[in-house]
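Coming up: subunit A.
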Amino acid sequence: EDAKIGIILGFTGPLESITPGMAGSAELAIKEVSDSGKFMGGGTVTAVRADSTCVDATAAAAAAERLITAEGVNAIMGADCSGVTGSILQNVARPNGMGMISPSATSPGLSTAEDDGLFFRTAPSDARQGDVIADILTERGVKSIAISYTNNDYGKGLSDSIAAAFTAKGGTITANTAHEDGKADYSAEVATLASAGGEVLVVAGYVDQGGKGVIQAALDTGAFSTFYLPDGMFGASLIEAIGAGLNGTYGTVPGTDSDGAAKFAALATAAGLDPTSSYTGESYDAAALMLLAMEAAKSTNSKDWTAKVMDVANAPGEQIFPGELAKALELIAAGTDIDYVGATAVEMIGNGESGGSFREYTIIDGAVATDGFR
Partner candidate 1 sequence: MISVQNLHKKFGAFRAVDGASLEIKTGSITGLIGPNGAGKTTLFNVIAGRLPPTSGRVKMDGRDITGLPPHELFHKGLLRTFQIAHEFGSMTVRENLMMVPENQSGETLWNTWFKRGKIADEERRIRNKADEVLEFLTISHLADQKAANISGGQKKLLELGRTMMVDAKIVFLDEVGAGVNRTLLNTIGDAIIRLNKERGYTFCVIEHDMDFIARLCGPVICIAEGKVLAQGTVEEVKNDDRVIEAYLGTGLKNKVKANA
Partner candidate 2 sequence: MGQPFLIGDQMTGGYGAADILHGCTIAVEKGEIAVIVGPNGAGKSTAMKAVFGMLKLRGGSVRLDGEDITTLSPQDRVAKGMGFVPQTSNIFTSMTVQENLEMGAFLRRDNIKDTMAQVYDLFPILKEKRNQPAGELSGGQRQQVAVGRALMTKPKVLMLDEPTAGVSPIVMDELFDRIIEVARSGISILMVEQNARQALEIADKGYVLVQGANRFTDTGRALMEDPEVRRSFLGG
Partner candidate 3 sequence: MNTRNLILFALVGVLYIATGMFQSWNLALNILNIGLLSAIMALGVNMQWGFAGLFNTGIMGFAALGGLAVVLVSAPPEPGGWAMGGWGILTGLAFGAAVIAFATWLYRRLGKGPVRTLVLFAVLGGGYFAYRAILDPATAAVESFNPAVAGNIGGLGLPSLLAWPLGGVMAAIAAWAIGKIALGLRSDYLAIATLGIAEIIIVVMKSEDWLARGVKNMIGLPRPWPVPYEVDLQQTPAFLEWAANWGFDPAAASSILVKLVYALLFGTILLGVIWLSEKALNSPWGRMMRSIRDNEVAAEAMGKDVTRRHLQVFVIGSAVIGFAGAMMTSMDGQLTPGTYNPLRFTFLIWVMVIVGGSGNNWGAVLGGLLIGWLWLIVESLGPGVMQMLTLGLGEGPLKAHLIESAPHMRLLTLGVILLLVLRFSPRGLIPEK
């Protein structure tokens, strides 16, 4: 049996610079499965892209409508931004009983939204990351931080949870302010952050969006010299663009001490993708998960495969890393339970979202050095 996966991401609009990498990674997984010839007894898998625009809820719903009712996809990988994800989920996916796995929508609001069991995500929840970040900061002896977050539900949610966790541990938040992505200038934000002070600036944004602008301006004016980079800010392009100024900056990115991330990096690099671009690993995992779940359910029907996602994603079972999808298919076909680890150590909790293990890293001389895992 063949399968068709709809990839709906904001190819135009504010996130247009990171979505090609995400789509590419998802397609990498799809191609891997399809080429293996082991999907549903020799079926092929194709992908079709659609544009969520990231901001326009109605346009996103129409695009998803096309994927489902005109293209006839069996699953949706997406969407990216929480606003459009919610709209697609409620207005198109649920009515049509279509399963979707989002690689990047992290809004806690989506955890409690009615989803008829159709909605999953491979990005870790904000609340968990907030705790991890607060731990790391306190352990490093940081007493006060300033936070600059991207002004959407991801940034806002994450910054709130960081602030709550860090204050609970006795730290001080000197300022917690938003920056708008895609704007021309961040002098005003940096001026305020500088005035507020703090040992470390936590930048809860995206790697080549406003977050980068804030870091650049903060370094140039000498306002901050150390930054903390949550998951959205992990990326080689940032290190390349900023250069020496990032020395000593540290952060977290989803991952385990398994070598999933490294394996994915090798795969992606071979395919001409930047493995460190935002949410590429999550995208690969999302696509892989839905295909493995289909195999497990022996059906491309959403009702069936969504029921299997948790089984496939979680222990117990044989661990599956990027590049091992063919093996996974074989195992499933043979009736062996698998535990998909993937690029980002996916472990799904209660309502279908990633529990989140994180890799802690420091940037030293333009290279990322892993400090440990939590």
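Inclusion criterion for the candidates: all candidates are chains of the complex that A comes from, given by their letters.
Criterion: contacts are C-beta pairs under 8 Å (C-beta built on N, C-alpha and C of every residue); 3 or more make two chains touch, one makes a residue touch a chain; residues count from 1.
What you see is a predicted model; the values in this text were computed from it and never measured.
Interface remark: subunit A makes contact in this complex with candidate 3 (options 1, 2 or 3, touch as defined above). Residues 11-12, 16, 20, 49-51, 55-59, 61-63, 65-66, 68-70, 81-84, 86-87, 90-91, 94-97, 107-114, 116, 126-127, 151-153, 155-157, 160-161, 178 of subunit A are the ones touching candidate 3 in the complex.
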